[in-house]
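The complex is shown incomplete by one protein chain, all other protein chains being positioned as in the whole.
Each chain carries a letter (A and B) given by its place in the written order, and its residues are counted from 1.
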Amino acid sequence: MNWAEFFSMGGRGFYVWGSYGAFAIAIIVEIILLRARVKHAQAEAMAEMLAEKSKGGAR
Amino acid sequence: MSLYKYASPAAFYPLAGKLIPWFAGLATIFGIIGVYLGPFAAPTDYQQGEVYRILFIHVPAASIGMFIYVVMAIYGVLALTFNTRLSAMMMEALAPTGAIFTGLALWTGSMWGKPTWGTYWVWDARVTSTLILLFLYIGYMALVNAIEDKKRADKAGALLVIVGSVNIPIIHYSVTWWNTLHQGASVTVTAAPKMASVMLTPMLSIGIACWLYAIAISLVRVRAIILEREHGRNAAWVTAEFATTKGVAAS
Partner (left out) sequence: MKIAIDVQNSGETPDNAPERGFLVALARDVKLAARSKGEVIQALAFFIVVASLFPLAIGPESALLKRIAPGVVWVAALLSVLLTLPRLFANDYADGTLEQLALSVYPLPVIVLGKIVAHWLMAGLPLALLSPLLGLQFGLESRELVVLFASLMLGTPVLSMIGAIGAALTLGVRGGSILLALLVLPLYIPVLIFGAGAVEQAMVALDFSANLSLLGAILLLGGLVVPFAAAAAVKISLD
């Protein structure tokens, strides 16, 4: 089986790859968005921690 | 005793952190196997041609989309009866993934439906129920996001999901009934034909991969939620956590 044949999926390539593609995109987008959320939360927690530390040092 | 310990976000955070690589790693392995067996290796179906390969992802998406709502309802009961914050956080962590899988079930279903039934959308009982399930997810997320007070948002969300889950059988029954009443007007939809084991194996491995992925991503999200919520209120353990993992303590 050659690649062109594989991608055409017997003429149904649009539907098959439209499904798998949407699946992949959804998961990738979810991971990217979540990674941004995690980074943000960590940065905020870290900032707070450092602020606490400097406050403690000043006392 | 040891299990109860993990009902506290502070104790659960590092545990989840240890579990995530396992779930994510196994999900990747099963995903690769499934995607190799599914679109590549499985033979062409003599009835449906190549289109049936969509079912390898459609069926897992639909079942996970449904199951996550049930899991959320169970967490909702825990959240309301035992007043555990972690349960509500788990609900919040699961909802987006449940909604995504439900949306994907609808999308892949319509991509399968066009070549099979000749139309992208059929007001079939299962399709309609899935659409309503998506609305329930959206409603939950909208409610939890709209309420500023997190404690109230947790409980309100839990109650909403419990009410929703009690309604799901009624909704499903009503939609099925409605569909039989109007059957004459719509395309007759038969269940997916039975699959041979060469076709079952890829679906199973993709299914397992999706399960593991859903668990892993929810754990990542619940960790983010714990961090977001706890760092302002009770920073001690967060500080300790970061000190050990990021080596900030040395500075």
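To be clear about the criterion, a residue touches a chain if its C-beta (ideal position, glycine included) is under 8 Å from a C-beta of that chain, and two chains touch if they have at least 3 such contacts.
These numbers come from a predicted model, not from an experiment.
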item: Contacts of the hidden chain among displayed chains; value: B
item: Given B:V122, B:L136 or B:A209, the one touching the chain that is not displayed; value: B:L136
item: Where the missing chain touches chain B, by residue; value: 80, 132, 135-136, 138-139, 142-143, 146-148, 151-152, 155-156, 159-160, 162-164, 166-167, 170-171, 173-175, 177-178, 181
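Rule of thumb we're sticking to: only the chains that are shown with their structure count from here on.
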item: For chain A paired with chain B, centre-to-centre distance based on mean C-alpha positions, whole Å; value: 16
item: Residues of chain A touching chain B in the complex; value: 6, 9-10, 12, 15-16, 18-20, 22-23, 26-27, 30-31, 34, 37-38, 41-42, 44-46, 48-50, 52
item: Parts of chain B lying in touch with chain A, wherever the complex brings them together; value: 35, 39-40, 44, 49-51, 53-54, 57-58, 61, 96-97, 100, 103-104, 107-108, 111-112, 114-115, 213, 217, 220-221, 223-224, 227-228, 231-232, 235, 238-239, 242, 246, 248
